[in-house]
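One chain of protein is taken out of this complex; the other chains stay put.
We just call them A and B in the order they show up, numbering each chain from 1.
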Amino acid sequence: MRRSTFFAFIAPSFVLMLLFIATPLVIVGWQSLHQERGLFHDVKVETCSPGFLRQTCTTEIRSQPVRGADGKAITETRFVGLDNFAALLQPDLLGRALSGSRAAFAELLELDFYRALRFTLTFTFATLPLVLGLGLAIALAVDATVRSLRGPAIFVSLLPYVITPVVGALSIRWLFVGDGIGTAGLEGLTGQRILMLTSGWTMELLMLFYRVWHVAPFAFLVFYAGLQTVDQSTMEAAVVDGATRLQRLRTIVLPHLAPLVVFVALIHMMDSYRVFEEVVGFASQSYRISLQWLTFHYLTADNTGNRAVSRASASAILTMVGIVLLLIPLLMRTWREHRGK
Amino acid sequence: MSTAPSLRTPPSLRFLAGVFLLGWMLVALFPLVWIAVQSVRLPVDAFSSNPFTVLRAPGTLAAEGGVSVLGLLGVIAIGGGLIYWLRRHGSDVAYRVAGPRRVRGWLAVLAMAAVALVIGVWVLQVIPLGAPAIGLTFAHYRQVWIADGFHHQFLNSMLVTGGVVTISLSVGTLAAYGFARTRTRLAFWLLIIALVFRAMPHSVLVAGYLPVFISSREWLTPLWQFPLFSLISADPPTLYGKPWAVIVVLVAINQPFTIWLLRSFFASIPAELDEAAAVDGCTPFGAFRRVIMPVMWPGVITAGLFSFLLAYNDYIVAALLLDAQSQTMVPTISQYINSETNAGDQLRAVAAAVSITAPLFLLIMAFQRNIVSGLVQGAVKG
Partner (left out) sequence: MMLRKFAAMAAVSLLASVSAQAACDIHPPMPIKIMTASFPAWKAVTTAMAECGNLQVEFDMLYRDKQPAALAAKPALYNIAGTAPNNLVPLLNDGLVRPLDDLVAKFGQQLTPNQLVRIDGKVMAIAMMVNTQHFMYREDVLKSLNIPVPKTYDDILAAAAAMRKANAVQYPFAGSWKAGWDLAMEFINLFPAYGGSFVGAGNVPTINNATGLKTLATLKALTEYMDPEYLTADAASVAKQFQQGKVAMSNFWASRAGAMDDPKESTVVGKVIMAAAPAAVAGGKPATTLFWDGFAIAKNIPDQEAEYAFRVALKGIDAEMVKANNATAVWLIKEYQPSRLSEGAIASAEQGAPSYQATTAMGLMHSALGTGMADFFTGRKTAEQTLASIEAAYTTAARERGIMK
């Protein structure tokens, strides 16, 4: 295909992506290196706010923004280099922790960024094998089971995947809130008082469970599609050679599925590194936070309209860098494949 | 597909697989079934810690009435039977009614199913089935759909989702075809860039849009001096609160996945076909139209379903960029659940959640086969 033709074909798509993804990305990058500060001056202000019958008026010194001629608050934007990143990463503490200080390491894990990073990484890598394993198991089971069960099994399996994440997370959380029937069931089984939402690790387990429940069907779907294209003649040849079922699985089926495993792993890692809905859905922020939640938290206007835009940008850039690092091995594979074809 | 006898699964393994699957299906289904049950209970029963209270709903029965056991079984039998029939014979009947015009055929099939449902429910009401034993109320649904006007949100969701699927696929297929037929280094890097774009946390993107969208009237004004733009609308638009602006944003966010999925699908269509078309004097786009378009539908349907899910399930983009008049369904649920609510509101949220799930249910019922076959035909080759 000629280069100009190629560009003509991809142009509409890339124009959209440039406008709505690349541009914000560049802006975020720029913001992460700058700080915009308001100019404040102290003014003596009398404020009267309503009581029930009488007002209370207080006179106090308040920091108020300096306004320009147009009535807008004056702000100054300064280049601060990597200050925003340093505010998140605390390099000196990190240095001490890396040089083997236990206390520093413990202190490090209490910082918001590292707490979020720790959870996000655990979340990503703990769910990955579970999603792949469960997905594969369901795919093999559906392939092996009686024909009449296949349709319903596929249908039911798809439900947790297509369900709106907010709804899915709530439907599971509601089972375990307070005396919800999930908790009651677990208590019946173990004979102990159980509170899933009052400690970090049970909360984390619940979030992991939700993610596996939600995404394993996607893995299943892709693997099941892959199983349909296993070369039957190779399989038959293997049978003739006396290979057992397990050997056939290991030597023929799994290698055939390998590219799909990579594909699913790629998509899954990318999505779970961005974990966000679980934190909101399970209201876990006092126990567990994720990197995207942290970014969102910095970005949300607080009570009186302040937003930490520069730290949010820095956190977003770090999240992006993290994803790219995770994806490098998989990208290398794609590159080899791309060259090979 | 005929299987050689030696490859057939032994009964014991078949049985084990069946048991495992049933277990998984229970786990997959339970939370969803449970919220569906809660949605037809009054607060006194719905939040009980005893599951049998939730199932039998004595409080609801006393206050709002209910159905008898036989009646419930009858409804389940009719509903299950209809679903079974639709999945088994729906497409055949649709084909027989309207030939290849599938949409009309499916509408006819759905109409038939609806008539059957009405007749079934009428029969159940006429024949005596014993006294009501299980509480049942549709109060929350009435509240959500009639009093709160949830159908506006439903229509908005349909508009946004329909727009995203249509535009995303038309733009995405072209780009994916371009990538499938180009093996240059540049193409590879563009693909990787698209993938990195997909990794971008949405909340960061979207928060950046808000001020720009709200003040768009101001910064678009210079453009409107050119006559071309004033043809579109008399004044520059405020993008905030406009469904089509949200559609464009979601299309952009969705492009990387669509391109990756369709690229491998197109790569599995032999390139010789379009080369032959080019020899016959077709332009590249002509070749795409004549050769690729007729065979691309399985892949496009699969990609369309993923686009549908992204748009339909989106929370953060719609919540931030749409106003109440144009709001979609998912952010509206969160409105019910926020802290200024009471127990009744929470059940309204549950009813709304079940309502949101229903179209997804129908969707996979209709397209289950296409999803699998689309993936089988090459969309998953990595």
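Here is the rule we use: a contact is a pair of C-beta atoms (placed from the backbone, for glycine too) under 8 Å apart; a residue touches a chain by one contact, two chains touch by 3 or more.
Keep in mind that what you see is a predicted model, and the values were worked out from it rather than measured.
Engineer: Just to confirm, in the complete assembly, which displayed chains does the hidden chain contact?
Structural biologist: Touched by the chain not displayed, across the whole complex: A, B.
Engineer: Give the residue, chosen from A:3, A:67, A:250 or A:336, that touches the chain omitted from the document.
Structural biologist: Counting the whole complex, the residue in contact with the absent chain is A:67.
Engineer: I'm checking contacts with the chain that's been left out. Which of A:53, A:103 or A:189 qualifies?
Structural biologist: Of the candidates A:53, A:103 or A:189, A:53 is in touch with the missing chain.
Engineer: Check the options A:126, A:177 or A:208 and report the residue that touches the missing chain.
Structural biologist: Within the whole complex, the residue contacting the unshown chain is A:177.
Engineer: With respect to the chain omitted from the figure, which of A:89, A:291, A:308 or A:326 is a touching residue?
Structural biologist: Of all options in A:89, A:291, A:308 or A:326, contact with the hidden chain holds for A:308.
Engineer: Looking beyond the chains shown, say which of B:38, B:137, B:302 or B:326 touches the absent one.
Structural biologist: The missing chain is touched by B:326.
Engineer: For chain A, which residues reach the chain that was dropped from this view?
Structural biologist: Contacting residues on chain A, toward the hidden partner: 35, 37-40, 43, 45-57, 61-65, 67, 71-73, 75, 87, 110, 112, 177-178, 195, 197-200, 283, 285-287, 297, 300-306, 308, 310-311.
Engineer: By the contact definition given up top, give the residues of chain B that touch the hidden chain.
Structural biologist: So the residues of chain B touching the missing chain come out as 43, 47, 149, 152, 155-156, 159, 207, 210-211, 214-215, 217-218, 238, 240-244, 319-320, 323-326, 331, 334-335, 338-346.
Throughout what follows, only the chains that are shown with their structure count from here on.
Engineer: What's the distance between the Cα centroids of chain A and chain B, rounded to whole Å?
Structural biologist: Centre-to-centre distance between chain A and chain B: 22 Å.
Engineer: Can you check the complex and tell me which residues of chain B touch chain A?
Structural biologist: 3-4, 6-7, 9, 13-14, 17-18, 20-21, 24-25, 27-29, 31-32, 34-35, 38, 49-51, 54, 87, 171-172, 174-175, 177-179, 181-184, 187-188, 190, 192, 194-205, 207-209, 248-249, 251-253, 255-257, 259, 267, 284-285, 288, 309, 312-313, 315, 330, 333-334, 337, 349-350, 353, 356-357, 360-361, 363-365, 368, 371-372, 375-376, 379-382
Engineer: Chain B touches which residues of chain A in the complex?
Structural biologist: Chain A residues touching chain B: 1-3, 5-10, 12-14, 16-17, 19-22, 24-25, 27-28, 134, 137-138, 140-142, 144-146, 149, 151-160, 162-168, 170-172, 174-175, 178-181, 183-185, 213, 217, 221-222, 224-226, 228-229, 232, 235-236, 239, 245, 259-260, 262-263, 267, 270, 273-274, 276-277, 291-292, 295-296, 299, 312-313, 316, 319-320, 323-324, 327, 331, 334-335, 337-338, 341.
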